[in-house]
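Quick one: this structure, given as structure tokens, is what I'll be asking you about.
Only a portion of the chains appears, each positioned as in the full assembly.
So that you can tell them apart, the chains are marked A and B in the order they are listed, and the count of residues begins at 1 in each.
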């Protein structure tokens, strides 16, 4: 039984709490901390048997019974809390991104190296634990598509975030496409070497005024020479559109959207099937539980997390390369972004 | 918080226990009883915090703290335990079928009527809580297919049971098609008035020697005049094939199989997608949790279960009509089977 503390009780913190309560019997949540903890959230935590309900995360770090923490606070606190947690001897599961700055990611890594204890550090790229993407990757690794020649990810949100959110998000590449950049690598088994990013404000002018774009594409070249494409939109009115394909010398593996049912209704209007599941909480719920389970497995079995600091760092370098490419209107090599 | 006892710790008893532990926080399993409880099962029950682990189900019935029981024992004990549980003042969730005899079902009903307490009695037709069938029924009830004119259910198991199982199962109509007969009614919103059943031994001669068939069809007429068809097979090598369609004056609603992923792989061999989920535990897991949750909702909110004794009785009458039809090689009206 692993004792856990959750830092940050917002939407994703609650998702992880529920995952553990309903599907990870080998872990027990001893405490949860959030400076803005609502009455409702506190009552819920009490009801499900979480004994420590704090405003200050340091109370979690100081509890010697707690072996592992989940960092679900706001992005700008991830690196600092990661370092403190490592120094307190805790295993860390940190929501993505670790930080938008490569320097601060390096500081987390340094803390991890400096630690005397064999601590696990996992970054929350939940899509790596999704059933569809895992099926694609398994097919690729099994050689079913042969040598990878082309990869594509289409990723579209069902509704655009408010411009206020966008301002602090790091922009579409850092906030949204970071998942898709990670998927290109995960699905193909290769790294991105060069990319060209385009962006446009086509959905909400307020997003443009906030200095961001709401539609974006990336054209990339992978380390094995393969080509790759990503398309992103902040608003697909029909729901969360999440598709991918890996093409190679022996074939092509594609994944389609998940739906709430397989029902198809034929009328004079047409043959109508269900829209994609609405958004990430619906679509990726199972993957959130799977990644948390994997984290505790790493602790229990002393294995390395599938998504460690290096994956977190590469995704930030790629997002920075996208921003640079869009700003300078030219292809950018990953090597231009200091490690 | 509703205190629950589970009677019968076999496969389905454990499914319900897990459903409650992981997804029904408003219920607490106080005890589990099984005369053949394995060491492993007992250890598991202890580990998940079930305090009472008994061989005799009467210990559960005698515990005044327990408000509701789940009857998951062998079919021949359902009616007797149902009656005792009702007499002990417990709400009852009983696995299907209540009994293969209409007399014993009547006895259960009599006990329920005799009870002074407002007890809930739900029968385990889990498919009524399945996302695909619910979507079909919702479309039908919403009038999307207009007046129902035709209903079809295809239901095929991935592997035939051992002939030994078949002998005590009541036969394919009682054991397997009972679900599909219930689905015809559930999906169409109408009752079956007449049916013609055919059976054949095409898969395993031992099933024939045990007096049963392994392949069957039913051709039926519903109370609104609509026609209906069912096909059953004990062995679809590609997995659990579970499809339905409702056709009417304004259109047609169909449901297809669920799969483990949406991955599609195109090679020189063809375009290959995933097989159906393997069997009922994979395919209907979510519906098991949903039906249990619905049961506790009925208790908490004092509403009538969606699937009560009457549904359980009709399904048995229909299965008996099928057996009679196959034996006498003629269509049989439901009214021929005494209520």
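The working rule: a residue touches a chain if its C-beta (ideal position, glycine included) is under 8 Å from a C-beta of that chain, and two chains touch if they have at least 3 such contacts.
Small disclaimer: the values here were computed from a predicted structure and weren't measured.
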Whole-assembly copy number, given 2 chains displayed: 4
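In this section, only the chains that are shown with their structure count from here on.
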Gap in Å, rounded to a whole number, between the CA centres of subunit B and subunit A: 39
Subunit A residues within the subunit B interface of the complex: 21-23, 25, 47-48, 131-132, 134-136, 139, 144-145, 250-258, 260-268, 274
